[in-house]
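Would you mind keeping the following structure in view while I ask a few things?
Apart from one protein chain that is not included, each protein chain of the complex appears where it belongs.
For reference, chains read A, B and C in written order, and residue numbers begin at 1 within each chain.
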Amino acid sequence: MMYGLQDEVFEEAVPRCLTLKDYEGGVPRWCPGCGDLPVLTALQRVCRDEQLPPEKTVVVSGIGCSSRLPHYMKTYGYHGLHGRALPVACGIRSRRPDLHIFVATGDGDCCAIGTAHWVHAIRYNMKMTIMLMDNNIYGLTKKQTSPTTARGIASNTHRGGNMLPALDPIAVTLGIANASFVAQTVDWIAPHLHATLLAAQRHPGLAFVRILQRCPHYMPDHFDLLQRDHSRVLLMTHADGIEAGAAVRKLLENQTEHDPANLAEARVLAETPDKVPIGLFYRNESAVRYDAYAQRGLALSASEKIVAIEKVLDRYQLQDIQ
Amino acid sequence: MMYGLQDEVFEEAVPRCLTLKDYEGGVPRWCPGCGDLPVLTALQRVCRDEQLPPEKTVVVSGIGCSSRLPHYMKTYGYHGLHGRALPVACGIRSRRPDLHIFVATGDGDCCAIGTAHWVHAIRYNMKMTIMLMDNNIYGLTKKQTSPTTARGIASNTHRGGNMLPALDPIAVTLGIANASFVAQTVDWIAPHLHATLLAAQRHPGLAFVRILQRCPHYMPDHFDLLQRDHSRVLLMTHADGIEAGAAVRKLLENQTEHDPANLAEARVLAETPDKVPIGLFYRNESAVRYDAYAQRGLALSASEKIVAIEKVLDRYQLQDIQ
Amino acid sequence: MVEQRRVTLPEHTVEIVSDSGEGAQTAGQIFGSLSARMGNGIWMVEIIPAEIEPPSRSSAGASGNRIRIGTEPVNNMGDLANVVVAFNDQVPYSRIDVGAYGRGTLLFLECKWATDPDESIRAAYAKAMTDFQSHGLIVREIPMEEECLKLVPDARRGKNIWVLGLLCGLYERDIEIARMLVTRRFSPKGEAVTQDNLDLLQAGFEWARAHLQESFHIPVQQHQEPMVVMDGNMALGLGAMAAGIEVCSMYPITPATSVTHFLASVFESVGGFVHQAEDEIAAIHFALGASYAGKTALTVTSGPGLALKMEALGMAVMAEIPLVVVDVQRGGPATGLPTRVEQSDLLAALYGSPGDVPKIVMAPASIEECFHFMVTARKLAETFRGPVMVLSDANLATGAQIFPRPKVSEDWLSPPVDVLPWEEGVAPFAWDPETGLSQRPVPGQESGEYVLTGLAHSERSRIAYESATNQRGAEARSRKLATFAQSLKPPLIHGDEEGELLVIGWGSTRGAINEAVRRVRRDGAKVSNIQLRFLSPLQPGLKDIFARFDRVMTVEINYSDAAETSNGHRRYAQLAWLLRAHTLCEIDCWSRVPGIPLAPGVIEKELRRRLHMG
Partner (left out) sequence: MVEQRRVTLPEHTVEIVSDSGEGAQTAGQIFGSLSARMGNGIWMVEIIPAEIEPPSRSSAGASGNRIRIGTEPVNNMGDLANVVVAFNDQVPYSRIDVGAYGRGTLLFLECKWATDPDESIRAAYAKAMTDFQSHGLIVREIPMEEECLKLVPDARRGKNIWVLGLLCGLYERDIEIARMLVTRRFSPKGEAVTQDNLDLLQAGFEWARAHLQESFHIPVQQHQEPMVVMDGNMALGLGAMAAGIEVCSMYPITPATSVTHFLASVFESVGGFVHQAEDEIAAIHFALGASYAGKTALTVTSGPGLALKMEALGMAVMAEIPLVVVDVQRGGPATGLPTRVEQSDLLAALYGSPGDVPKIVMAPASIEECFHFMVTARKLAETFRGPVMVLSDANLATGAQIFPRPKVSEDWLSPPVDVLPWEEGVAPFAWDPETGLSQRPVPGQESGEYVLTGLAHSERSRIAYESATNQRGAEARSRKLATFAQSLKPPLIHGDEEGELLVIGWGSTRGAINEAVRRVRRDGAKVSNIQLRFLSPLQPGLKDIFARFDRVMTVEINYSDAAETSNGHRRYAQLAWLLRAHTLCEIDCWSRVPGIPLAPGVIEKELRRRLHMG
């Protein structure tokens, strides 16, 4: 409860008790079995757990199936242009420390057209949670290769199969200076997904969460093996890591103790062959926060501003020297 | 000589002997002491060493002081838009295996506005040499913070000093799948610079070379300490690495043996505290080449193409079934 | 078996609509190409749901195809549907809303909902029956599912082909061709599936002959030459191949992407390749690189992507790099209506890049032109050394039409990269003072070495800030357009050479405008119309043509204020605005942004209103 609650919650005369219903917007219109739905559910739970006032919560997205998410929340939302969710979210954060900001983005949105913003948003480290719903494909536009599509997979733009190895969003993010929270999870292990988003929301900085997400419509069976064969998942555990509960620990027997302060080890883990590590790769709470810089002077009154402007004008006035 | 020479060189009746003069274009117009000049000189030497036909050599750039470089070469050049050198170079390469392609770019050009193209060009791994002239500042536009500007350094857009830690282009590049040649050098150790660019040109894929470059005009003294105090430079040595000669090995006593096949070690080295490693971080000659894909079918004749088109038309013809 | 009444007709419009995923689109496509193959003229338009995964039995989910069939060539989607097959009682609503069904439309409706266990569904069905009748529809209930279940266990995956069979019976289609097309479509899914569908086809066919009271006969014309059938995006892709373009550099965006899906499946056979870039900016610069290196390249996009290419387009003009840019227009602004038709990128295509950026802009008016314009565009890009924009739209993109099979020629292909040495002393921009034209050296050509730049430059491509040089460069770039304009002809007038009203259109609206004008002319109105193919430079002689009509107006699918409401600050439709500036003639406009093609009847109504034809 420490990070999630803002002052204004306490100011209310009658304390609200927010339930899941309070975060439910329009009826989700994803395909049956789409992994975006469990992400939505987990996000709603996090909001409820943290009792985030809906009017103080903003979900920002770009364009893609995954970017439809804000429409299904009953909070403020900004469904922007393809690839541009992150600069919008940073702009919102720049002058609004009181808001809770979540970003819903896809592998095309974030890792193709949004690459530059992704790299630099990590660097800015402004407080927000990025949910990268990575289905390894362009869903909304009907099955084109994405940067995270594995080599060999066929799509409408690469009929003979993708010839390039997949970009690993975690490996790239871990190479960016000032990264402060880097985690991975999957849409189909609800407690882990929820625990990860909760930890992200509580992190005092930018939390980057890559979520492996099923797209049954265009990538049927794609994650089936991973989903069925738990030995292919590697659970990263640590006292400072993400605690998803005993059930998850029991389900996933492949575990490794990993201190999220250890960047070098995180990078090695990110590229574990034949296994998908989930949990917290890296956390650095003392990474520099750009929003701290951006928010200076928020409290200045109108008259203080006028005085300051007059002072600047003085410098350019002619008569001041006579 | 193995990689540098193309077939057509042998076809000439009288073999040419190209000298440095053959690569000298307009008079360089950088500030006195600018580190871009030694890069130009090294590039001209590489062309001469490899006897690259000027008409088969293309230098591509974006916008910035560093991007003026093509104008000073007597080869083909493409001085494009800010940040866009890499897609242009990839486009050229896509259908022209016979050309030698060099890309001149700056830290703003490549690591700010060009970020997406940088990340994805590394992934495409098309044969070319990227020379990132990293002066840690925007030169052409008169001193603004760049992504590689160190924390605390003041510029015209951050009067009180940059509040963010510098992005490390090497660390980012090493996080990108399919990276195939990643090296670092400095403009002021000519033999090392030259040896690095030579190795890059001989590499059968995309070679990314970050060159620490002095900007005496806007960053006087910035690299002075590094330039004077050789103990701050860490020379990476290895039989498969970059051999810059005995003089360099003598000059730089801080050395470390590093196998460029070892990616994990490369990443650790990239973040060596208080030292700047130079040499080859990583090489993978078997990384997938996108140009190989792009260049399929180059040799088809006009009549073969017509036959193929007719075949496609057949599929859409009405009468074919009657 | 009932005795069928045979009705002979010049044309008919058929729709198949279902929930998305029930295969109405497949059935419609096969029905369309079947009809085309028999020799009918056709026009086919996709009916696209508003949502990616709409709920079932919802108006927003209507998905399917409209097929207009005629004895003569057909060039637009028509007005009211004559026959509709609907898989449930909700999907017709959205079509009624847009005016697609009305008095006399014969609606074949799946009747299983009438007896659905869910009461609310039964009630909805009953209400729909009343609603449809009050709109004048003639409803015939048919037991689709029941019939299908006789053959297959899951009717949801078979109904569509049964319906296809039904339509084959209704329209006397050649069942053998239908069988061949069904086999082609399903054979990738295995023999069992194919056989099931062939059985369903036959069953639907027989059911129709046994139960329907009439059959419709639409006579076919014998074609004098081989004909092909395809949609506009395929035609653009095939045109690119026929133009000898080898590089298509793109980033996916609806409704342009299918051009590149098509190319991805066949481009390799001509040694070409599709580059899916990391974004639209990379896509166009990649194309510019390929073109600089001697291979005129193509980039394909739609509105939001076009916006991102504006800077590079300025570069292509400034540095005179040949490039073909296809914009398959969709509804704007911003993300707008991504799957829907609009014609509102015209001014952006002309003026979108800062600075003075003269370029050639052309708009095909039919699917056949989509093919041929690509060949022309490549050639123009090289001759006039700059970008050529081809403005298509979502209507052409997904519409299908028959046209004479193009006679592809080796001359159409771009020539191989020049490897001869460049003539020493000739500048890379040796602008001809009259025409603005010049020849470019290509990497590999000895003595041609130069540095291309987006900065102001001299004939030798040296950066130059002198006033005279900058003026001279701008002049050369503009002169090229004027030079090209000399070779254009005035547009053909459809109708009389003079009259009361001239209607001007551009792009995909040609068929609908032609038809509307034909209809009102039949009633004696003195209306003619022209369709502009070149928007920049404009075709010559416009002012003279306009002068011969009392009134001139454009019809466009973009936004304009109504004349009445605008108090001297009227926002004009985009072509109208352009023509006003160009000719200073009083040019009125009528335009809408409905997200669907303009039907001829809608245009006709407006023309009648303007002509006081009541």
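By our rule, a residue touches a chain if its C-beta (ideal position, glycine included) is under 8 Å from a C-beta of that chain, and two chains touch if they have at least 3 such contacts.
These numbers were taken from a predicted model, which means no experiment stands behind them.
Colleague: Under the definition given at the start, what are the shown partners of the omitted chain?
Modeller: Taking every chain of the complex into account, the missing one touches A, B, C.
Colleague: Which of these, C:Ala155, C:Leu212, C:Val317 or C:Val442, touches the one chain of the complex that we don't see?
Modeller: C:Val317
Colleague: Any idea which of C:Glu206, C:Asp496 or C:Asp561 touches the chain not displayed?
Modeller: Selected residue, touching the omitted chain: C:Asp561.
Colleague: Which of C:Glu72, C:Glu191, C:Glu214 or C:Asp356 touches the chain that is not shown?
Modeller: Once the missing chain is taken into account, the touching residue is C:Asp356.
Colleague: For a quick check of understanding: of A:Tyr78, A:Tyr138, A:Phe181 or A:Tyr218, which residue touches the chain that isn't displayed?
Modeller: A:Tyr78
Colleague: Which parts of chain A are in contact with the chain that was left out?
Modeller: 25-26, 53-56, 58-60, 63, 70-71, 73-81, 84, 86-96, 98-99, 116-117, 119-120, 293-294, 296-300, 302-306, 308-313, 316-319, 321
Colleague: For review purposes, identify every residue of chain B that touches the missing chain, sorted by number.
Modeller: Against the left-out chain, chain B lists 27, 29-32, 34, 63, 65, 68, 81-83, 108, 112-113, 115, 138, 140-142, 144-145, 147, 156-160, 217.
Colleague: In the whole complex, what residues of chain C lie against the chain that is missing from view?
Modeller: Interface with the chain not displayed, on the chain C side: 50, 60, 97-98, 281, 303-304, 306-308, 310-311, 314-315, 317-319, 327, 329, 331-340, 342, 344-345, 347-348, 350-358, 453-456, 463-467, 470-471, 474-475, 478-479, 481-482, 485-486, 537-538, 540, 558-559, 561, 565-569, 571-572, 577-578, 580-581, 584-586, 592-596.
The rule is simple: only the chains that are shown with their structure count from here on.
Colleague: Any idea whether A-C or B-C has more C-beta pairs in contact?
Modeller: By number of C-beta pairs in contact, B-C is the larger.
Colleague: Starting from the mean Cα coordinates of chain A and chain C, work out the distance between those two points in Å.
Modeller: That pair's centroid distance is 39 Å.
Colleague: Starting from the mean Cα coordinates of chain B and chain C, work out the distance between those two points in Å.
Modeller: 43
Colleague: Considering chain C alone, which of its residues make contact with at least two other chains?
Modeller: Answer for chain C, listing residues that touch two or more other chains: 268, 278-279.
Colleague: Pull out every residue in chain A that's touching 2 or more other chains.
Modeller: Residues 112-113, 115, 147.
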